[in-house]
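Removed: one protein chain of the complex. Kept in place: all other protein chains.
In this document, chain identifiers A, B and C correspond to the written order of the chains, with residue numbering beginning at 1 in each.
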Amino acid sequence: MKNLFQPYDVSLESEMLEPLDFNRRSRLKETDRCFKAEILNVIRLTDMEKLFQVRILDESEGERFSFLPGQFVMVEVPGYGEIPISISSSTSRTGYVELCIRRAGIVTGALHRAKRGAHIGIRGPFGTHFPIETMKGYDVLLIAGGLGLAPLRSSIFAVIENRADFENVHILYGTKSPDQLLFDYQYEEWGRIDDIDLQVIVEEPDNEWTGPVGLITKLLDGIEIDPQRTFAIVCGPPVMFKFVCSRLSEQGMPMRRMFISLERRMHCGMGKCCRCNIGSTFTCMEGPVFDYWTVMNLKEAI
Amino acid sequence: MKYLGIESQRPKIGVFDFTGCEGCQLQLANKEETLAAFLSCIDVVCFREISSASGEGFTIALVEGAISREDEVERIRWIREQAEVLVALGSCACFGGVNRLKNDFDLDEANREVYGDQPKPTLPVRAINEVVPVDLEIPGCPVSKAEVERVVQHLIWEVPFRFPAYPVCLECKQRYTVCVFEMGELCLGPITRAGCDAPCPAAGLGCWGCRGPAQETNFEEFLSVARERGFSEDEIVDRLAFFGGFRGIA
Amino acid sequence: MLFRCLSKEGFRDLVEMTLETIEVVGPKEIGRDKDDNPIHHYLPVSNPDELDFDYATTEYSAKTYFLPFQENLSTYRFDEDDWTQDIRYRIQPRAIIGLHACDINGLLKLDKVFARDFFPSPYYISRRENTFIVGIDHEPCEGGFCRSLGTDTVTHGFDLFLTDLGDRYFVAIGSDRGFGALQKVHAREITDEDTHDYLTERQRLAGLFQAEVPVHDLGTLLDIEFTSEVWEKWGRKCMSCGSCAMVCPTCYCYGVMEKVSMDFERGVKQRQAYSCNLVDFAEVAGGHNFRPDSTTRLKYRYYHQHRGFVEIYDEPKCVGCNRCGRTCLAGISPVEVITDLQMDEQT
Partner (left out) sequence: MSRQVTVDVRHLTRVEGHGNILVRIKDGKLEEARWDVVETPRFFEVMFKGKDFRSVPLLAARICGICSISHCLTSLAATENAFQLVIPKTAAKVRLLAKHGETLQSHLLHLFFLAMPDFLGVPSVLPLLETNPKAVEIAIRLKGLANRLCEVTAGRTTHPVSLRVGGVTVMPCSDELLDLRGELEHSLDDLAATVDLVKSFELPEFVRETEFVSLKAEDGYPFFGDRVISTDGVECDAANYLEVANEYVDANNTSKWTHLSRGSYVVGALARFNNNHEFLHPEATRVAREMNLEPVCHNPFMCNVAQLVECIHCTHEAMDLIDELIATQPGELTAPVEPKSGQGVGAVEAPRGILFHDYEYNHEGRIVRANCVVPTTQNNANIHRDLSSLVTYFVKQGISDEALELKCSMLVRSYDPCISCSVH
């Protein structure tokens, strides 16, 4: 009997009853192991948000790490927890990734306290991405509200760095008040790039604010859109993307050309814990990037 | 201890007791396997039950017991002034606990019955939060030391701690307890906040609600479940009143 | 599939021999309820006599031997501002003897999520591969509607599957491990008589089913009935306690928590079974709750079982064991809810 019931060791992956393909097999060990990473730099953006530049310590793992705009990683602070965070940096940037994180609770709180040099863990990347490749040759609307600039920023880089591949490019960004503007030091740079229309709007201006005032939809008023020749990426809170998208679809833009990124509670990132279910769609696997039509069809999404 | 580049401090803790059985304080000295580590993370400056040191300058006050006499009102006010964080420890401190049952009786008569013609000063029982603002409440009769540890860890390092939002039933299920309703007993588990690991149903006793209501309770359905199974109104009401946690709901 | 015939003594030998090497788990009577009905749990046994095959159903499914309520995903050691992660998923082999078809079907559904999907779970696979499963045929339990879901029979996912023919067992062999085990206890080749008796027994069992719930088309029905009063009716009763998901053989939602030791020298990342009926299931930072009321939460439990899962895996995430219905104090049972929905559609 004894030899029949030898313990089976998954990590040896030898005598699996049903052989797994190579990909899965390599994943077997990876899924719950995080890459240890170092916080290289902490950049204070506003009172609530900081930008973290994070480098995977193991060099070869760091080199193999690649992602697409809109994807997210699970960021782990051992002892504190693990949370989903979109990657904010450019896909062409190697060496480190940038994460723009708002202080919202336990794990984000720990990150905000953490000092440069601290070690954290990351897993991923996970999820779907914005279809930058497909958008080539079209006009592009990149619209963000509030913290929505964090998941959008990577797409902005993708467009800017390959400016020639796209037709007209508009970047529209709005927040409640000027002190909530993220990455304000970069607008100048983005705005100076030839033929990029960058507009920033706030709802509640302070004394120094000279730009436009109002909701983000107001910026759309001033823009000519050729609905058949345009793609839009809209990132922000549900109320915001709902307004923007319905406005755009009224103008005749196909719902399948508008992309948004949804946010749900997540505990695994791998389509297991069910916490991110929208209806019964896994945001972590089939999202977080969805086209607007899919979102409309997801009961419970907005 | 240093982590994430941050050095952490040992907070100064004071432990105080009011009307109660001192069982919750006793829990602080229990859970022997981690007691030494627990004590090394904190600086106990004041803990009458086990220490003669009468240090002051505590930042965290753990307060046990309910308020039921004038001098206690003064003392809790003083503690509130001193402490940055005031933690109510146990059902007596959080809800008044069993002491609250006293409020059903006429106090003069009660006094006469116990002390004859030499009545002692007493007040209707109140929970701490009915007298001074409380920052954190750890319910339970007695409190679970594991939970106290996690709260203290949370206060020191801001590591995650949340009271379970769900009711005791989930913990019952997770320890494979046969539901006591199946055995013909009444149980407040479906409406009581989990976190105790459901010792009472496991012992066939049914939950008495010492931890107060869960984040969301379906009180109406609970009543009809209990009634359907033949429990009398008196029995249900008595049970709900036992630890004082369901005031305002029941 | 290969079949063998095994005498009852042979079966005893099999259990005894297994007990010599590994832990054996099986249905065991743990007590009686207030009406004197026996209550069974799958528990470790120390001799073959403790196995009670004459059980209708167990209170808990065997799921927890594969997805325990609590499980350590990884442990951490903290050291001077740094940490190391340690992951282990080795477990001791174990045999579970006496599972009904519905429970094995439940495992097959979990396999799809945890063993065959895009991110397989090494923890699950390790437990699954290290568990020797012996199933057994039985008379349908009261309230179970497995036949409606096609889960009253099972063709794989076990090592051995027994059908009681009175004096002997007709054994279906599902793995080489099972084959090897039968060899050791000298099970014989089947005869025509065995086959005949087996088919007769199967037919008898199939004839005993009572509960019938029409579940085909349920996916569409659920979409149509999205705003039905039926959800309100049952949702209002739900006490958001999560008991249903704990006993269900296929519910697998979970949460991940981290804890540190009192001296902050060690940490652990734990998976903890959760239920989509619990109030903070979909609550995010800042306090927004995507499913704030029990009606919505209950509805989405059914959505996941009968629509979402079907979309991904072409089958419902329910084996019709009615454990959830039995455990629910508020009396919410799938048979009634689904029947209600169907009635609602017709009116």
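Note that in this section a contact is a pair of C-beta atoms (placed from the backbone, for glycine too) under 8 Å apart; a residue touches a chain by one contact, two chains touch by 3 or more.
Computed from a prediction, not measured in an experiment: that's the story for all the values here.
**Student:** Out of all the chains shown, which come into contact with the hidden one?
**Tutor:** B
**Student:** In the complete assembly, which of B:Glu74, B:Glu130 or B:Asp238 touches the absent chain?
**Tutor:** The missing chain is touched by B:Asp238.
**Student:** Tell me which residue among B:Pro142, B:Pro190, B:Pro213 or B:Gly245 touches the hidden chain in the full complex.
**Tutor:** B:Pro142
**Student:** Touching the hidden chain in the complete assembly: which of B:Leu101, B:Val131, B:Ala146 or B:Leu223 does that?
**Tutor:** Final answer for the missing-chain contact: B:Leu101.
**Student:** Could you please point out the subunit B residues that touch the chain left off the display?
**Tutor:** Listed in rising order, the touching residues are 18-27, 29-30, 32-33, 35-36, 39-40, 44, 47-54, 68-69, 72, 97-99, 101-102, 105, 110-111, 113-116, 118, 120, 122, 141-142, 199-200, 202-205, 208, 234-235, 238-239, 242.
Quick note on the criterion: only the chains that are shown with their structure count from here on.
**Student:** Which pair, A-B or B-C, has more C-beta contacts?
**Tutor:** Higher C-beta contact count between the two pairs: B-C.
**Student:** Roughly how far is subunit B from subunit C, centre to centre by C-alpha average, rounded to an integer in Å?
**Tutor:** That gives a centre separation of 37 Å.
**Student:** Measuring centre to centre with CA averages, how many angstrom lie between subunit A and subunit B?
**Tutor:** Roughly 43 Å, centre to centre.
**Student:** Send over the residues of subunit A in touch with two or more other chains.
**Tutor:** Only 79-81, 118 qualify.
**Student:** Out of subunit C, which residues touch more than one other chain, so two or more?
**Tutor:** 78, 81, 257-258, 260, 264 - these are the residues of subunit C that touch more than one other chain.
**Student:** Which residues, counting only subunit B, touch subunit C once they are in their complex?
**Tutor:** 1-5, 34, 37-38, 40-41, 149-150, 153, 157, 159-160, 165-167, 169-170, 172-174, 176, 178-179, 181-184, 189-191, 214-218, 221-222, 225
**Student:** Using the touch definition up top, name the residues of subunit C that touch subunit A in the complex.
**Tutor:** 17-18, 20-22, 73-74, 76, 78, 81-83, 85, 87, 89-93, 95, 113-114, 117-123, 125-126, 129-130, 132, 175, 177, 180-181, 184, 223, 226, 252-258, 260, 264, 267, 269, 274, 276, 281-286, 290-291, 296, 300, 303-304, 307-309, 311
**Student:** In their complex, what parts of subunit C are in touch with subunit B?
**Tutor:** 30-31, 33-34, 39, 41, 59-60, 69-70, 78, 80-81, 236-243, 246-247, 257-264, 273, 275, 278-280, 294, 327, 329-330
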